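Questions regarding the structure given below will be posed in turn.
For this view, one protein chain was removed and the others were kept in their places.
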Amino acid sequence: MKELIKKLTQVSAPSGRERKVHLAILEELEGFIDGYRFDNVSNLIVWKNGNGENKKNFIFDGHADEIGVVITNIDEKGFLRIDPVGGVNPLMLLGTLLNFDDVTGIVSYEGETDEDAKKSLTQPSYDYLFVDIGATSREDAQKKVHIGQFGSYLSPFVDMDPMLVSKSMDDRIACAIVVQAIKETQNPYHNIYGIFSVQEEVGILGAKVAAYDIHADIAIAVDVTGHTDTPKGNKRMDLQLGKGPAIKIKDKASISDESVVRLLTKCAKANQIPFQYEVLIYGGTNAHGYQLTGAGIKSGTLSIPCRYVHSPHEMVHLEDVKNAVRLLNAVALKSDW
Amino acid sequence: MDTFAALKSLSLAYGPPGREKEVRGLFKGYVNGLVDEVFEDTSGNLIVKRYGQHKGTVFFSAHMDEVCFLVSKVLPEGFLRLEGIGADVKLLPSQKVWIHTRSGKRLRGVIGMLAPHLQTEETRKKLNGFEDLFVDVSMSDFSEISVGDFVTYDNEPFSTGDFFFGKSLDDRACGVIIVKMLERLTALRHDFDVFAAFSSREEIGAFGARTAAYALQPDIGIALDVTHAIDTSPNYPKNEFGKGPVIAVGAIPHRKISNLLIETAKQNGIPYQIEPSPSRTGTDTDQIQLETVAAGVVSLPLRYMHTPYEQICVKDIDETARLLALFVSALKEGVV
Partner (left out) sequence: MFLKDLCEINGASGNEDRVRSYIQEQLKSPEEPGQVDVLGNLFFEKKGNGTSDKTILLMAHTDEVGLMVTNIQDDGLLAVSPIGGVDPRVLLGKRVWVGENNLPGVIGYKAIHLQKEDFKTLPDWDKVRVDIGAQKKEEAQKSVNLGDYVHFYSPFEEYENRYVGKALDDRAGCALLMALYRELPVLNHRVVFAFVVQEEIGLRGSGSTLKRYKPDAAIVVEGTTAGDNPELKRERWSTHLDNGPAISYLQSGYALDYRLFEAIVAFANQKGILYQLKGRTVGGTDGTRLASTYFGVPCAGVNIPSRYIHSPVSVISKKDFENTKQFIADILTEEILLKALEVKV
């Protein structure tokens, strides 16, 4: 599974530009699904038919997009200005490499005076940042990039067994989990819809429309969540890497449906899969979009505890990931839901 | 319906957003005999339908869920950390709470605060946030408690004169208004079919109301919610107890609906108050309107919103139910 995770996390596909990762996912799933389509806003929806007598429609969702940046301006000297795509703290960009379709950029900041420079560092803002792609002039830059071009972090996949580190574990780890679950579930009881949704990071957009035509019975969004197991980690929450995937109870955008929490709990216990319960005091997932779809779908989130979310180097525990796959398999096979 | 008894049961009932089963059960009982259809939808709303002459549909919603907390971390030796939904952390010191475990047990917890003797100059002035707060559950079998368990205020609701004090009157008191409106409709003719949702999860974004409106596609949709019966700002009029239901007038409430409500009140000598609403109303209506529905908001004045002892005037409940029943019976085909 490490290769799959590496493949998916290393693709550069910020919100609105998910096609590359969608193609990579379809490549992985070839031969394992009964069909796929792209909806009106380019969500990728794949399905695998179940064979249970009382089969239901289950959605497993991993959002395909990652956070990133977009080029808004190219000045006469060839320096770029950017705006964030999703929640990119400008602090995270200082000293970071960016990738614009294989053109690399370095982020730095303005500082005409010492005071300005200090301000740029202590109160970072996109108004003071620029990107250097090594161009000598506007014309030179325009040969390599253009305004309206989207980019993402450039950062390597690192195997720190049992930990894995890469950019966009949020949410490619979920895409990998859903892909793997579909591959490993040979004979699902229920119809499984794998939705690799778009534009979660800019406002949970894709998940509000992806399920419109599906008539789903439940929707499980798979996403990363925070952590508290580093020095002086948040004292009010409790999320630890290696303790198992987290069954989310609440975050700022949704409260998991009781029936989904119960289903995940039962499947975990019945299959001796370790898990933890999660209350997140910030953030939201695609479960928000599914619970608002049409007349409402019973929704919840299965979370992967993750360190350093929205930084260029996000860390997950491989066992949590594998256990999440096992848990989704168990759900796909559970006849008495 | 015995209003005081209902308010008491509803106030005591357990119903966090997404876990409103007990409250749903109560309302199901209250509407018995008053409606033609009762069912729970996929969002956890309790939907009721009372048919008229099928000349149109009018939809009411009042949310069942209450302000509450969740266990966000379990500490050793019987302490908990909390996350709040809609609550003001300032009210929590010395509050008794109930922790509701996965196995269905209700355990006692107490939110403590350092005695004055042990305080310093600094700690005395400090405003507690959720970060500093803890719940003492050492008196209970706390091994049963896990992250994600819901926590509610303990309270003993009471009435005095015309007033009722208790938790969760936001918005269950408005659910009572719906029931009393339905009672009155049994004695009135109404051309329109009347739908109502005792809705789920308003406190985290009115999801229940949106999905109910999608499923029911009503012509008219009115959210019943509470509003502050106290001076809020120099920019707004004060809503008062005993001066009648508060009708929202503005951008999102459809002009025809607010006019009709005002007309009905005037014609029947029902006192009413106006609440100007330049933008979001902060009620189910914000979501209902998005389903292309002529929407409105009618509010019950309430003090101490989101605290363990909210206050309402019971007479206001009756007057609002009367207004709404008369409004419904006056609706004619093609009114919007």
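All chains are identified by letter, namely A and B, in their written order; residue positions are counted from 1 within each chain.
As a working rule, a residue touches a chain if its C-beta (ideal position, glycine included) is under 8 Å from a C-beta of that chain, and two chains touch if they have at least 3 such contacts.
Values in this document were obtained by computation on a predicted structure and should not be read as measured data.
Asker: With the missing chain put back, one of A:34, A:75 or A:116 would touch it. Which one?
Answerer: Per the contact definition at the top, the residue touching the missing chain is A:75.
Asker: Residues on chain B that touch the omitted chain in the whole complex?
Answerer: Listed in rising order, the touching residues are 219, 233-237, 249-252, 254-255, 258, 274, 276-280, 286, 289-290, 292-294, 336.
Asker: Need a quick check: the contact residues on chain A for the chain that isn't drawn.
Answerer: Residues touching the hidden chain, for chain A, are 15-17, 19, 22-23, 38-42, 70, 72-73, 75, 81, 83-85, 127, 130, 147-148, 150, 199, 202-203, 205, 208-209, 212-213, 294.
Just so we're on the same page, only the chains that are shown with their structure count from here on.
Asker: At what distance in angstrom does the C-alpha mean of chain B lie from that of chain A?
Answerer: 35
Asker: Can you list the residues on chain A that touch chain B in the complex?
Answerer: 228, 235-238, 247, 249-250, 253-258, 261, 276-279, 281, 291-292, 294-298
Asker: Touching residues of chain B toward chain A in the complex: what are they?
Answerer: Counting only chain B, the residues touching chain A are 16-19, 41-44, 70-74, 81-83, 85, 130-131, 146-148, 201, 204-205, 207-208, 210-212, 214-215.
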